[in-house]
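Here the structure is laid out as structure tokens; the discussion comes afterwards.
For this depiction, one protein chain was excluded, whereas all remaining protein chains were kept in their positions.
Going in written order, the chains are labelled A and B, and every chain counts its residues from 1.
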Amino acid sequence: MNHDDIKSNVLTTTIERAINWGRKNSLWPMPFGTACCGIEFMAVLAARTDISRFGAEAIRFSPRQSDLLIVAGRISIKMMPVLIRIYEQMPEPKWVISMGACASTGGVFDTYSVIQGIDNFIPVDVYIPGCPPRPEGVVESLMKLQNLVDKEKLSDYALSSSK
Amino acid sequence: MTRVTEQQLETDRMILNFGPHHPSTHGTLRIIMELEGETVTKATPEIGYLHSGFEKLGEDLDFNQYITITDRMNYLSPLCNNVAYALAAEKLMELEVSKRTEYIRVLMCELSRIADHVLNVGMLAVDLGAMTAFLYGFRVRENIYDLFEIATGTRLTTSYTLVGGLMRDIPEGFDKAVLKVLDEVDEVANDIETLLNKNRIWQNRTKNIGIISKENAISYGISGPMARASGIDWDIRVNEPYSSYEDFDFDVAIALNGDVFDRYLVRMEEVRQSIKICKQSLDKMPTGDVSIDPDLGFNLPPKDEVYNSIEGLIYHFEVTMPNRGMTPPVGEAYVPTESPNGELAFYIISDGNRTPYRVRTRPPSLINYSIFSKLIEGHMLSDAPAIIGSINVIAGELDR
Partner (left out) sequence: MSLEKTLSQIKGSFSDYVLGLTEYAGEQIIHIKGQGVIDVLKTFKDAGFNFLADLTAIDNLTLGGFERFAVVYHLLSHGSAERVTIKAYVPEDNPVLPSIELLWKTADWQEREVFDLFGIEFEGHPNLTRIMNPDDYEGHPLRKDYPRLGRKERYDFPVIDRGIQKQKRTE
């Protein structure tokens, strides 16, 4: 199936709305916390700012059972193959949030062993700036991701056509 | 008919990878374990998954800029790292700071120590199944974050000290806020101890696990609460005092068995002693200035002088512009301090330029972690999270 086969009509748009509503209100995150942003992410899960009011409380440390990968912290060259392997193990539909300055661009660490932004190698949906970002910033990014999920169509998940 | 257990069964050792991404290794640690049934016969830790080149960065950033990088080393208690670096730089340049600066640094270090120990006990509890201690601990930690935000501007990566003083003085009313938070810390510490101390499951899972003897502790270079739980009576705040610690009156907690339960008890007792020190620091706080004379050419003047007077602007440019900068003498300095993990020290060598020649951190997490492979032998697989939690490994300091 490629994009031309799925034309929009009232049946497909209603199904899309139902599926997107279900997906956006139950995003199950998998925290890939390496450094200081990992501690701020733990603060997001704790009682003062908690993301379980967005349906995202089921933190799964197994990639096969989650659909949101939150990369929090700097990624070094020894850790990058591990990140790629975990990203590939997650089943579709999946989204990636890159939390903090180090995961988005390398941050303060412009050295021989820190990857200057994971988006050079993995597709990223939402970036959160800050070093570390406040918990309110993480919640805002989750809401932005929910708006993005709301706009998805069925044709997005069709396989790209082979030549 | 013979029963299954009377026949000869083929057994082999299983190799298990406790991988770099795992919920109960706090941070990016990897351990390759050989198991015989449930018992661990050999464990090889592998580190370096967060190596970011801190020591190479230190050669390109000048003395005040590197303080922002030191926060990101031990990110559970960043103010202790800031104070340790500032002390080493001040010893190198032979500067004397004011008494008020020293008392405020002591107050901030002790608040960070409370935050670190409470989080460490919380994570140890979560790994062994007791989630409540983690949530109580995080409530206290959020209150301490509020205090840091009032004094320094941010919650976690504070960068509060400068060479020769502090970024800014503490505001009015800070002492009342601190006293209120200290009362809450006391209550939460009581709650956590009530939940855990006499709990039979906690005692079964932590007593006689991971015992470190006194000779092994000295040979492996262990310091901090881990060493004091094995009976070594060494606390740098008492034996080699720095930053006016000799003016304060507190006790040092020592335990004799050296197992996981003792390390937990030593940490909880240190939280209570830190509350005592914070209260004494607020009572006896001297008045004065928190920065030294900008004429010496080493520290940044206060911001309102920089914006409103020409001398302040000139002093600021003399220190920060790339073609100027401070000129330290040629030499080296090593100042040990007592961080919540153990002996944290910075070893700075300067060759007279505006950036240091070599900056080395003595990482307590790395040195304490090297005993792990000896401790886990003979224990079961489910004791591994208890032992790692009691060592308090922080990946940022381990790999730098």
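Quick note on the criterion: a contact is a pair of C-beta atoms (placed from the backbone, for glycine too) under 8 Å apart; a residue touches a chain by one contact, two chains touch by 3 or more.
Because the structure is a prediction, the values reported are computed rather than measured.
Of the candidate positions A:I59, A:M80 or A:V139, contact with the unshown chain belongs to A:M80.
Although one chain is not shown, part of chain B still touches it, namely residues 47-48, 51, 53, 55-57, 59-60, 91-92, 94, 216, 218-221, 232, 234, 239-240, 331-334, 336, 343, 345, 347, 349, 351, 357-358, 360, 362, 366-367, 370-371, 399.
One chain is missing from the display, and on chain A it is touched by residues 77-78, 80-81, 84, 87-88, 92, 110-116, 120-123, 144, 147-148, 151-152, 156-160.
Just so we're on the same page, only the chains that are shown with their structure count from here on.
Once the centre of each chain is set as its mean CA position, chain A and chain B turn out to be 31 Å apart.
Against chain A, the residues of chain B that register as touching in their complex are 19-23, 27-28, 48-53, 56-57, 68-69, 71-72, 75-76, 134-135, 138-139, 141-142, 145, 155-157, 395-396, 399.
On chain A, the positions that touch chain B within their shared complex are 32-36, 38-40, 42-43, 46-48, 61, 73-74, 76, 78-79, 82, 86, 108-109, 111-114, 131-132, 134.
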